[in-house]
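My structure is below; once you've seen it, I'll send some questions.
The complex is shown incomplete by one protein chain, all other protein chains being positioned as in the whole.
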Amino acid sequence: MVEIFINDRSIKVPEGITVLKAAERAGIHIPHICYHEAFAPEGSCRMCLVEIEGHLCLELACATQVKEGMKVFTETENVRQARQGVLEFLLAEHPMDCPICDKAGECTLQDYYEQYGLFESTFMEQKERKDKNVPLGKGLILDRERCVLCTRCVRFLRDITQTEELGVFERGVYSEIGIFDQRLIDNNYAGNLTELCPVGAITDKDFRFKTRNWFLEKGASICPLCSRGCNIFIEHHPGFARFDVPKRVYRITSRVTSREKDQKEKGYWICDIGRYGYSYMDQDRAEKIVLKQGDSALDPKKAVTYAADQVKKLIYKNKLNRLGVISNTWLTNEELFLVKKIFTENLESQKVFFPTTAQREADDLLLTSDRTPNKKGAQEIGFSLEAISEGQVFDGTELLFVFWASPFDLDQLTGLMSKIKEVQTKILFTPFEREWNKDFDLVIPTAVPAEKAGSFTNEDERIQHFGPVLYSPGQARAEWEWLVSLGKEIKVDFKSYARLSSPFDVFQMMKKKIKFFGK
Amino acid sequence: MIDVLIILVKFVGAIVWFLVLSLYLTWAERKESAVMQDRVGANRANFFGIRVLGLFQPFADAIKMMTKEDFTPEFSKKFLHNLAPFLSFFFVAVTIATIPFGSPIQISGKEIPLQVVDLNVGILFVLAFLALSIYGVILSGWVSNNRWTLLGGLRGSAQLISYEVALGLSLIGIVMVFPSLQFSEIVGFQSEVLFGWLPKWGIFLQPLGFIIFLMAAMAESERVPFDLPEGESEIVGFFTEYGGLKYGLYMFTDFMKVLIISCLLTTLFFGGYHVPWLSAEGFHFPWGGEWLLPYWLVVVFQVIMFNLKVFFFCWLQILVRWTYPRFRYDQLMDFGWKFLIPLSLFNIAATAFFMSL
Partner (left out) sequence: MFRLFGYFIEIIRGILITARHFIVNMVFHILNLFGIKTKRKGAFTIQYPEQKTEIAERHRSLHRLMKREDGKPRCVACMLCETVCPSECIYIEATEDPDPEIQKYPSTFIIDLSRCCFCGFCVEACPEDAIRMDTGEVEFAQYNRKDMVLDLESLLNEPK
């Protein structure tokens, strides 16, 4: 630990870190453009200049290491002038496209100009015209006029994905970012470039011009598309008073948690599958409870009663071995726990079946081969996923509960449909309106992970909690809500369900029962 | 038989006069307020393109009121809800019966007073019925089953109680100087002259009483600045749940009150139908001149004079209504109890003192 002084404030920081990081710890923001926590300092933008006592010229905060007793000043007249100068040069060739620039609103350059610039431009010359629409591959579009040549993008592709598709071409004022020949960017992490780029030079087709980012609200969630469980922000549009917006979710961005900060190569990024695979949240959603026979308009209470009655019938006939459950690993820990509690413990059915999901190709950065979020959780809760075979589930089964929360893996269930159809009574819990819904006696709409609270256990055995970001549509409710009411209604163990009013309560119960979650 | 018929004819005549005038009072109010405020006022209602200063406006209003939905809220008591406006209307309409319009006329030897009924307790009758009309307000406020209307109704009753006292006390002075409760007699007393030239009108004998009566009466009519029961900008008022014709009836009752108050002011303080220095034979001017007229012409003069006086007071009331802002409720109460009532008591004492001299 060394002691340094920033703006006359003494702070203690570990040896060897840079001035910029030290200042960040003290809550002092030093403007920077090219520096990114995940990379080694580059020192190309000169935005981070600070004054250090005893040094003749201004120093780069992003690249200077702290020394014992160092005195740093971040807001002196010199620094201010230097910043203005840097900004003026950056903006000299900048197109000022803000009205049509997707970055506007979260653009570093804009923010810094507001905070530290606010000068009248003294440049009289015409601005240099460059290509404004260079396709980079994977839907990315480069605008060379807006680029400030911070080389974050180059460094990302060099250090993180190690694919090196982008490079700086030409020299001096003619420098520009580009791809080699026609080798377009083609890796699973390209989407990060839009987030990474401090300005609006790289934009992606998916978000381009769809809306403005200040309309969006950020909600913290967990990506459910593979068992890594990356932390994400779901950026959604709350809608306008008078007009309908075409969709709710507009983009997914990465969320850096302190725990992940140490794993540079992993913590800051998310893969493109997670980034662009959000359309399921708004497409084909089941919104109504559908009962095949009888009256169509069903309130949630009646639906639960119906399901519970089916169970009770079996109880009276003492035929609980004819109860089967098809579950999957898109459910949260809490929900899987409830499934286990109701069906395996209360009703003593052994037939909880997890259809095997196809393993896909993993890559060596983040994406895993298991594309469901909670396989680990299911295992820890005590389901042995392969123990029950398909044949056992359908063997003599009269009542079948199917939980199908996955928006993908359609053929898994399609394959089972012929057998499911033969079962006397079958009840489906699903967030989606699919072809097979009509074959079930009762379809109960449920929420996607973005709409519920709970936790997933990821591949690295980390339990990650998340809260709801969106409202679930229509009558849809999270599975845990349905399960708790079902548990109450079956009345085998009414008391313990009556206490559960949130996933948090369920988790408290889990903590006591299962050692893994009690850690 | 013939007497009943005569009364009936007179009653119809009086009520028609009353209603038509009230109807046009709505027009007058619009026009007067407009002129006061440098505007033109309603002038668009036309009949085959003829506008005549918007004189058809009251009819347009009436048609609108009638064709609007007659709405009775689900949560109210239907019968009473419908009854309330008619109650108000009825009690006010009846009071016109006691107002004398002119000297009695003779038709084929029969003397017919130009007054529907000449009650010997005319003043009490009018006061009583004006006070009764508040029942319409209270009833509507209560029966609409709405907090605002209830507030309006309560305010109305509290206000009436407060000002009824001052109103009654201010009239005691008049009854003292003109010892009668009968309108025809009071008017009769006022035909005399004082000091040989000044008409012996109530205003000259009871200036303070006049002022108190004017204020208290305007408070009774529940129009701005005393429109607390309505208070459009705060509680909307006792008729919140009324619409269409029934709402119109309340508005109309308001104007009828203005008119009846003008009639009372004229009758009690401004010599009723009397024209100064005009007696049954004709004018006897104080400077000695004389202009003899046939009796029927005298009566015509008197009726016209009566109407002119009434119009003046209507004008005055509308002027007041469009000049002042609304009282605050505590100010209203203070004004009634702490100012008008002591003042009217003082007026009685002073009158008694002067009369004993």
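We call the chains A and B, going by the order they appear; numbering starts again at 1 in every chain.
Here is the rule we use: contacts are C-beta pairs under 8 Å (C-beta built on N, C-alpha and C of every residue); 3 or more make two chains touch, one makes a residue touch a chain.
Model, not experiment: these values are computed from the prediction.
Asker: Return the single residue from B:Ala34, B:Ile105 or B:Leu132 that touches the missing chain.
Answerer: Spelled out, the listed residue whose C-beta touches the missing chain is B:Ala34.
Asker: Kindly state which of the options A:Cys98, A:Leu184 or A:Leu385 is in contact with the chain not pictured.
Answerer: A:Cys98
Asker: Which listed residue, A:Arg212, A:Lys302, A:Arg322 or A:Arg434, touches the chain dropped from view?
Answerer: Selected residue, touching the omitted chain: A:Arg212.
Asker: Among B:Tyr24, B:Phe204, B:Phe283 or B:Trp322, which residue is in touch with the absent chain?
Answerer: Of the candidates B:Tyr24, B:Phe204, B:Phe283 or B:Trp322, B:Trp322 is in touch with the missing chain.
Asker: Using the touch rule from the top, list residues of chain A that touch the missing partner.
Answerer: 98-100, 104, 131-133, 208-212, 214-215, 240-243, 246
Asker: Given the full complex, what residues of chain B touch the hidden partner chain?
Answerer: With respect to the unshown chain, the touching residues of chain B are 32, 34-40, 319-320, 322-324, 339.
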